[in-house]
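A single protein chain has been omitted; all remaining protein chains appear in their positions.
Let's look at chain A:
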Amino acid sequence: MASSRAINVLFLIGLLLVPFMWDSFVAYQLGLFLLYGMVGQGIGLCWGRAGFLPLGQALFFGVGAYVFGFALKLEAGPLILVAGLLAAILLPALIAFVVGFLVFIRQIGSGPYFSLITLALTMLGFQLANSMDWLTGGFNGMTGIPALPGTDTYETLYYVIWAALVLVSGVLAYVGTAPFGQLLGATAQNEERLQYFGVNTALLKAIAFAISAAVAGLAGALFAPHQGIVTPQSVGFLLSAEIVVWTAVGGRASLMGPVLGAILIGFMASELRDSFQYWEVLIALVFVVVVIRFPGGLWSLVEGLARRLPSIGAKGARKRDLETDKSRADGSVRLAFEDVELVLGPVRILDKLSFRIDTPGVHSIIGPNGAGKTSAFNVLTGRLKPTAGRIEYNGATVGGLSRHRIARKGIARKLQIPSVFPDLSVDRNLDIALWAGNLTLSQMFTLRPFRWSTPLLNEMYDIFPFLEDGRQPAGSLSLGQRQMLDFAMTCLTQSPLLLLDEPCAGLSSSETGEMIDAIERIVATTGSTAIIIEHDMQVVERLSNHVLVLNQGALLANGAMEEIRSNPAVQAVYGGGSK
């Protein structure tokens, strides 16, 4: 990781020396490509890290250019210029945040909706820039923009652009290393799981998009004095598409890849565009191949390492020396389902399900396949909205709330299929669980949360020693270890209520034994309440004295194990009670 940082610094120093090695005209041309490269770095944050693709980034570039161009043309002193620069950065960020949040809160994952909406926005921006003659100069553009005061456009402006590039690179590197960037990477891998940790992923993605827009706005602001003219092309779809191509070819997952892509393709285009008719066709072809086959782009060649972990922040030895106390003052749990119904299409999955849980310890839900066990968890954790009925948790209604809200009320869930963040290290996975529910938005941008530790974490290391080898990616663990990591993460949230969906599924018999011991021990030390869904009656028998039997979406029986065994209705469902 240190080597990667050294290459970035060398690259930046190399760029600073260009005016001395070639002439200032080359540096002038290069300045434009650096500006485009910065926009690409912003796209890299969204696409390479968070996994959603903005297709209209030129909109923010163009807004920044028009706004700062306008301020420059006023020639009204430094105060106006500073205000103009701030507006050129903040206005795009605001637009991006609002649009991003509106879309992301409705559409989980990297679906096409976001990309198409951003594409439509840039088309709209182009039309607006064309039609608002009084402000933008219309089709002919905003002309006669003076040079940035104190600089010469063809000589010293290059150093200002270079400084902006260094600033942007520094900020993006820091943001990527901080918890914010780690959570963003986790979003790309398993957004839903992250929501069960209480993370508002829509907000996270909207902030990332706003940062990328702010970077584009800054680049646009410098574009105005660099070119002396801003035309509607600067907000348009074509420029947006070109920058996406440069970002991909340069390397979307790296910090400097987009800059390299912009420089290389930019210079080659200015040489070849006129002499070689099929130049654009060639570039489009390269883009298709790179996107599908070489997601690392050219920068991965520079680094000589094709595949890297996205966890840039991983350092050699890490210290967890900040004890945080996550245990909640009142760990008691009162959960009530009242006539909860869930109807999906023609299927009635939950049919007036009612039960209460208000004692600590392990409660089990059993029942034949299709009885509605996992669906009960789904409506409780916000994956599905109940069609009717009430779900109350500690006095508040939770049915129908969004996943992260419910998680923040103190309900943690382990899914049936172990779902960890495979490309992140084991350590980072544990971090995310420790942060769950506790990390404030401002802490996401500091490095201290990496040092958090809790007494329970040390107990987890004791129970599952493999967790101490924290640097391996979680995806390289065996299935059993992933189950255990997932379980550990669920417990580390220290939610009063733990929902464990078949925690022993796919485990060998010795692993099952370990898991049972672990559940018993954790529930005892934290005083939390656990509800487990389980098919294995031995597990149920060992862990819990309270069993709920579900059948056809309703509660069939409810009581201690012995009562359940002797219940004729339960015996009938389980084939005469042979088990």
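Here are a few things to note about the model shown:
We adopt the following convention: a contact is a pair of C-beta atoms (placed from the backbone, for glycine too) under 8 Å apart; a residue touches a chain by one contact, two chains touch by 3 or more; residues count from 1.
Throughout what follows, contacts and distances are computed from a predicted model.
Selecting from "Cytochrome c oxidase assembly protein CtaG", "Response regulator receiver domain-containing protein", "Branched-chain amino acid ABC transporter permease" or "2-oxoglutarate ferredoxin oxidoreductase subunit beta", the unshown chain of this assembly corresponds to "Branched-chain amino acid ABC transporter permease" (UniProt protein name).
The residue touching the chain not shown here, chosen from A:280, A:338, A:392 or A:511, is A:280.
Between the chain not shown and the residues A:27, A:58, A:103 or A:380, the one that touches is A:103. The set of chain A residues touching the chain not shown comprises 51, 53, 55, 99, 102-103, 105-107, 110-113, 115-117, 119-121, 123-124, 127-128, 130-131, 237-238, 241, 244-245, 248, 277-278, 280-281, 283-285, 287-288, 291-292, 345.
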